[in-house]
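With one protein chain removed, the remaining protein chains of the complex are shown where they sit.
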Amino acid sequence: MLVKKKKLRLGVFKYSCCAGCEFELIYFQKYIRETFDNVDIIYFRMAKSGGSEEGPFDLVLIDGAITEAWQVDQLKRVRQVARFLLPIGSCAVNGGIPAIKNHTSELDMEKRVYQDITHVHSIKTHPVDDYVQVDGYIKGCPMGRKDLYEAFTSLLLGKRPSFVNYSVCVECKIKGNTCVLISYGWPCMGPVTNGGCGALCPSYNRACYACWGPMEDANAPALARQFEKMGLAPDDIFRRFTQYGSTKPEFRRGAELYGSTTQPF
Amino acid sequence: MDNPHYRVACLLDVQPETEDTSSYLFVLEDGGDFQFSPGQFNMLGLPGTEEAAISFSSLAAAGSGRFTHTIRRVGNVTRLIGELEIGQRVMVRGPFGRGWPIEQAVGCDVLLVAGGLGLAPLRPFLLYMLENRGQIRNLVLIFGARTLDDMIFQIDLARWQEQDEISTIYCVDHLTRESNLRLRTGLVTRFMDGLDLDPRNTLACICGPEIMMRFVARNLALQGYRQDRIYLSMERRMRCGTAHCGHCQIGAKFVCQDGPVFSYPDIARFADTAL
Amino acid sequence: MDRQPNPFNSKTISIDYLARTEGESGLMVKIAEGGDVQEIKLKIFEPPRFFEGFLVGRKYSEAGDIVSRICGICPISHLTTSLQAVEDAMGIMPSPQTRRLRRLMCVSQVVASHIIHLYMFVLPDYFGYPGFAEMMPEFKKETDYLLAMKEAVNNVAEKIGGRPLNPVSMVVNGFTKLPDRETMLSLAEGIRAVLPMAYETAMMMSRLPYPDLETEGEFAALRKEASGEEERGEYAFNEGRLVSSGGLNLDIHDYFAAFCEQEQGYAQAKKSFLKTGNTYMSGALARVNLKFDQLHDETKKLAQEIGFSRPDRNPFHNNLAQALEIYDGMLESIRLLSEIDPKKEVPSVDIRAGEGVAITEAPRGLLMHRYVIDRRGVIEEANLITPTSQNFANIERDLHLLAARYGQSDDHEALRLKCEQLIRAYDPCFSCSVH
Partner (left out) sequence: MQEQAFIIEKDQLFSWLEKLQQEFLLIGPKKQEEGGGVAFLPIKSVQELDLNYTLTMMGPQIYLYPPEETICTVWRKDDGGFEVRMREEVPRQVLFAVRSCDLQAILVLDKVFLRPGLEDRNYRLWRENTLLIGLHCSSIHPQCFCASMGSGPFFEPRQGYDLLLTDLGQIGYLAETLGERASSLLAALKAQPATQTHFDQKRQIGHYLLTQFQKSIDTTHLVEVLLKNQDHPVWSQTADQRCLSCTNCTKVCPTCFCYNTKDTVSFDLVRCERTRYKDSCQELHFAQVHGANFRSTRSSRLRQFVTHKLATWVEQFGCFGCVGCGRCMSWCPTGIDLTQMAKEIMVSEGLYDRRRQT
């Protein structure tokens, strides 16, 4: 039989993030039964005591951005025992919100928060694929359920999952939303942002703020210039392209036109 | 016929060709007949994997409903087909497209140039020529692959090189080991001079990577071969096979319906090709 | 021969990684032979996240979206607190409708969080499973309850906010889009349908064998007294004054007059204390203790049925209090959903410079945001204090009590489990604590 039903050996590792994606996994609503029926949780600290980091895993989901050195070591070890490794959520995929700090010097950042910084061992925020090869991305903040579903069912079937890789505008059009950029002149990030959310923000009457991070090959400089034409101040444009995913060249190129994107230690 | 129209075919036999390529013999499950001509293709799929365009690598056997595909395992459909066991099934739509211009071969010299897996769609054409050898004049096959291990249809190749009806030139980029095939080293374009062919009266059929087809076609044109008798088989992303999904368009052409076999000038006039 | 206990001969209980909590932490308890507790450290090693740092230089309008990513289980609380702090700084008073809808969102958040916490984090402890996934095959009814209740309350956040985690419709001074009345009513129906399950949940929670312990810290919560002709004040989540069992009664703006924060060498989170030096507990148990009178009558009845009497000082009973809040929250959601008839309002903002403070009740306790904003709306200073930081000191103090009480008699494993149970009873969120 082609469809050999074997349980997937699952590992979930969390680095710097809000754990929202891990919750999303638990929140997987009506599929939670199917999910747990079809996976063996080998390592998932938020859902299970014990567990082994050693794997081997069929599927490893990485939640969170890399901000400390030990995470890199663990990540590299995990990669070696993972057949399929997917970063989940914006933090792991493109640095997400934690990467906002990259545009200030690390020392300044530490001093803003702690008086005694001797116990702080942070490094600049990096997405997972800066250190290991990944087999795809489940984007979103929190990660998209459609892609998560695709990942599970594809691996059960034995194929490479195909994730959403078009812009938010596509979903806006499918829904027939009024375009907030053109009709209201709001600085919508939808054209350069990876879809998957169902164009949530425009459907809720607000401009997309790019929480899913950049679409592959997005032309951020063109949109940034358009924002300028629409009357946005340079620092506001800079902020729009550095809120999410400025570790990725797509957004960085847009931000760079209006500010300096990375700071040394 | 309405599109899409799915049929189910059963895997009868698998013949490994290279490390990542095998030939698969299928038979239609509904017992129906299956007619197709050399150069045409099927859309093969499994529930859950969408579909892939795959050329026929055999000649249609009247009344049998049997057909062979030679498939390299590169993606979802092709890998899962690679995992099928004998007796398991696939979903088939087809045949689609326009194949090699068989009728134009009559009374001409015929040159076939294939690169790598490109021999698969040319094989049925070649078999047809051999079956109807009397209708054509000289028949030449030039087949190139990276190494011997990348050469598909080695049993055929060995037979053809001994046959008088056809002259063969097999070449590899690197000679890795000895075999009973007479191999030369170099790209196919190196062996295209001085062929026993009449440039003004040759049907040239090329299939392989686009960049290779470009060099071969240009080389032939330079040698004075008639450009409108040079034919190429193009590969594009395909979703429907019926000129609806638009993915395979090159300029005004739908590869799936107007092709995949095109005459060189007809397709080279559009951008978006390496030709 | 009898051997005298040697205080230098200590046993150490250490937990490298505390599973089934949000975020990353471990625990180290050192008990001397003879039972004296020598050292207790709740090691929160969640990497520093610098929200307070990188909020500086960002626009007021982004703050809500940014801070909702502090926590994956209480994003709505962070978002609401942030919006209210910005409004406080700019002198904006949101409309009554906005405030009621926010209350609804926060209630749904608290209920959803408690449901997850009780079923997925707490139950496995008491039934001896590594996690809820392993329990599912045998606990079919409980699984059904969990899924049905969670879906009903998440629907509220999803329909009103766009998505249950990190909602998008909540902005400074209002909502970008409002659900229609029909949606509200159907959401109310959805919750009414699962109300009996909340009742059952409370009954189930009341039957668990909680260890005995009495916390020594104060209880602190937000409380709003009745105004006008109201019979009783709302069970406060977003608005009110700071009260404590120690007699504190403060305007939220005076938070820093009574509370202070300290850095810890061994933990990335800061620890909060009362300026008196006392530790305090906030969260469900503190709320139920301090605002029992403001619960719905049905909830009070339920409390009686499950044998909850106040003041209840056992921190393990935080789980009971959470069960009560689930039930009460559902009643409150039904009330709000049936009463609110959303009318279109445009959330407009007049940008002004200023300093703003907001305190709300997140599922796990008090949450404070304070911003200083310049005249272009750019944040110049940000200070966030999360529930787990507030409870941090008290958790350690309770662990001390626990170890002292059971350290002698219990075997290593049993004590370890009790320590874990205690920490989990607080429902800490380490991601939040290291924001």
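We just call them A, B and C in the order they show up, numbering each chain from 1.
The working rule: contacts are C-beta pairs under 8 Å (C-beta built on N, C-alpha and C of every residue); 3 or more make two chains touch, one makes a residue touch a chain.
Being a predicted model, the structure only gives us computed values, none of them experimental.
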I'd like to know which visible chains would be in contact with the absent chain if the whole complex were considered.
A, B
Where the complex has a chain not shown, which of A:C21, A:M143, A:A218 or A:A255 is the residue touching it?
A:A218
Thinking of the whole complex, not just what is shown, which of A:V81, A:I117, A:V170 or A:L257 touches the missing chain?
A:V170
Those residues of chain B which, in the complete complex, touch the missing chain
1-4, 6, 8, 29, 47-51, 72, 74-75, 87-89, 91, 209-210, 235-237, 239-240, 242-247, 249-252, 254, 257, 269-273
List the residues of chain A that touch the chain left out of this view.
1, 3, 5, 31, 34-35, 37-38, 149-150, 152-153, 156-157, 162, 165-167, 169-170, 173-174, 176-179, 181-184, 188, 190-192, 205, 215-219, 222-223, 225-226
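The rule is simple: only the chains that are shown with their structure count from here on.
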For this assembly, give the contact graph shape among line, ring, star, complete and other.
line
Inter-chain pair with the most contacting C-beta pairs
A-C
Calculate how many whole Å lie between the centre of chain A and the centre of chain B, each centre taken as the average of the chain's C-alpha atoms.
42
Parts of chain C lying in touch with chain A, wherever the complex brings them together
17, 19-24, 46-50, 52-54, 56-59, 62, 65-66, 69-73, 75, 116, 120, 124, 130-134, 136, 143, 147, 150-151, 154, 162-166, 168-169, 171, 176-177, 263, 265-266, 268, 378, 431
Chain C partner contacts - residues on chain A that touch it in the complex
14-24, 26-27, 29-30, 32-33, 36, 41, 44-51, 67-68, 71, 96-98, 100-101, 104, 108-110, 112-116, 118-122, 141-142, 197, 200-201, 203-206, 209, 211, 235-236, 239, 243
Per the touch rule above, chain B residues touching chain A in the complex are 46, 48-49, 75-76, 79-80, 83-85, 88
